[in-house]
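Written out below as structure tokens is the structure these notes cover.
After this line comes subunit A, so read on.
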Amino acid sequence: MQHLLSMILFLPLLVAFTMGLLRVSIETLRMATFGSSLIVLLFAVVVAFYFHLDGGMQFVHNSPWISHYGINYSIGIDALSLLLLLLIALIMPLIFLAIWEEQRKGYFYNLLLLQTGVSGVVMAQDLILFYLFWESMLLPIFIMIGAYGYGMRHFNAMKIIIMTVLGSMSMLLAIIYLGYTHYATVGFWSFGLSDLTQLAFDSKTSILLAGAFLLAFAIKIPLFGFHTWMAPAYSSAPTAIVVVLSAIMAKLGVYGLYRFGFTLFEVPLGFYTPYVILLCLIGIVFYSIHAIMQRNLKRIFAFSSGAHLSLITLGLFMTNIYAWSGGMYLLATHAIASAGIFLMIGMLGRRTQDIQIAHLGGIASIAPRFAFFFAFFALAITGVPGTGGFVAELLIIIGAFKYHFWVGVVAATTMLGAILFIFWTLQRTLFGTTQEATKHFGDLSAIEIGILTPLVIILLVTGIFPSLLLDFLDASLSANLEAFKGGVK
Partner candidate 1 sequence: MLSPDKFLFVAVMMFAIGLIGLMLRRNLFVVYLSIELMLSSVNLILATFSRMHGEMDGGVVSLLMIAVIAAEAAIFLALIIYIYRITKSVDSQSITQLTHKRDEA
Partner candidate 2 sequence: MEALLSLIVILPFLSATILGLSYLVDSKKNLSNTYYATIALTTPAIVTLLSFVLVFKMSTMPHDTPLYAHLFDWVKVGQLHIEMRFMLDRLSMIMIGFITFIGTLIHIYAVEYMQSDEGFGKFFAYFNFFLGSMLLLVVASNPIIMFIGWELVGLASYLLIGFYHKVSSNITAANKAFIVNRVGDFGFIVALGVLFIALEGQGFSFEAIEQGIGGLSHSTLSFVGALLFVGAMGKSAQIPLYVWLPDAMAGPTPVSALIHAATMVTAGVYMVARFGFLYNEIPHIGEFIAYIGAFSALIAALMASFERDIKKILAYSTMSQLGYMFIAVGLGAYGAGIFHLFTHAFFKALLFMGAGAVIIALHHEQDIFKMGNLRKVLPQTFIAMLIATLAITSIPPFAGFFSKEAIINHAFLSGHYTLWIIAMTTAFLTAYYMFRLIFVVFFAHSTKTYPHLIPLGKMIIYPLIVLAIGSATVGFLGIEHGFAHFVALPDRATPAPTHLLEYGLMGLNILVALGGIALAYRLFGTNPEPPKANIPIKALFIHKFYVDALYNRLFVDTLRSLSIFFDRVVDGAVIDGILGLLTGGYKDLGAKLASFQNGTVKTYATYVILSVSLMSLALIYLLEAQ
Partner candidate 3 sequence: MESIIFFILAFFLLSGAIMIVFSKESLYSAIGFLMVMIAMAGMFALLHHSFLFLAQILVGVGAVVVLSIMIILSINLKEENQPKQNITRKNILFTTLIIAPIAGLLLYAIAKAPFAFAPIAQHFGTIETMGKVLFTHWVLPFEIVSILLLGAMVGAIVLSRRRLHVES
């Protein structure tokens, strides 16, 4: 029980190393990766089972690592981390199923490393450890885009890495400064989150430090103005990576803000709040309009992703319980919905070899199941009632109205934003008459339906019985919100 989290964390890495050392065949590798991801899912479910709803940080494990500088291997989870952990554990097996036919081994190795990276980000309670995982998840993505991507893959891989590293460098500097300050004031080095929260800074320093963290997260999310890596990276990346980018990695930016930004910098974040809110609001409108004229399915849904992440970030910065619950809820449901839609774009791409919208159409008349699932996920992204997205958007909009009237009005445009492009996209993708590329479009196979059905069920359950998940988050969020509000005063 003590080492459950560590096992979740390092099992994929271990599998990757073992398989790599043994130089196994592609079949073995495929089975091993899928098996390991299932085991991880099992462990994650066990963790969720033993998780106490109102217990704060749990499954904490602490062992010294580089003790001279106070860097510890320190992990633990609270409700939100657990939520993300479950998402990761759920989505990874589906990705492995979706790339079952893949012959390039690099896919599997990189995805295994990626899984360790993203899981580590969610669990890390030590800032250096966090940074380590934060950067390590970038590397497989860089390799995957560069090696297996499409289009201008080298340029786009460079673009994503340069932009995100720009942010993480600033964060690293801030982390080191924090550790040093702990050394200077308390007398020994420490990078533990709980230690660093005790530190006090003068307002100017703390605003700079908070800004450094914010930059890293803003680029990862990405907020408006830091987003130009997003669409190229999405369009160049292989499907598996797009799913991870959209469903998991972007969410980790928000998670980082929540875990580190809001814990370490209650006051200075107040300084940034108006600007961040402005960026989020611009983002909601901007991304939606931007998506209209895109010609590539991946790019369209990349922008849709951006709009929703802006909405989630907005919810986070409203700092009231409605918006926080809504934000976290959207985090989960959008992860599921976007995983679904990008997996389907992958399936579509395998069938047509082309995801330019102009070359598609008429799928609904020859592949009704595909059309049903695709339309379902697209509608789930627009936040149709009955899917989880609606609940989340409703909560965020209410939270935004509580914050300020005009913020609420702009936040409510998210209801309009998604439909502007998604319905047109559906029209040109699914409906109408078939074209050259879609003439022999095969309907979904049993495996593919098996991949997508869990996602559909989750979306429906979260939409119809939202209190299940909301109650799960409520205690943790309320406690953190109280702590945050206390810190501000």
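Note that in this section contacts are C-beta pairs under 8 Å (C-beta built on N, C-alpha and C of every residue); 3 or more make two chains touch, one makes a residue touch a chain; residues count from 1.
A quick word on the picks: all candidates are chains of the complex that A comes from, given by their letters.
On a predicted model such as this, the values are computed, not experimentally measured, just so you know.
Quick one: in this complex, who touches subunit A among 1, 2 or 3?
2
Which positions of subunit A touch candidate 2 when the two form their complex?
Contacts found on subunit A: 162-163, 225, 227-228, 231, 286, 289-294, 320-322, 325-326, 362, 364-365, 368-369, 372, 379, 384-386, 390-391, 394-395, 397-398, 400-402, 405, 408-409, 412-413, 415-416, 419-420, 423-424, 426-427, 430-433, 443, 465-467, 470-471, 474.
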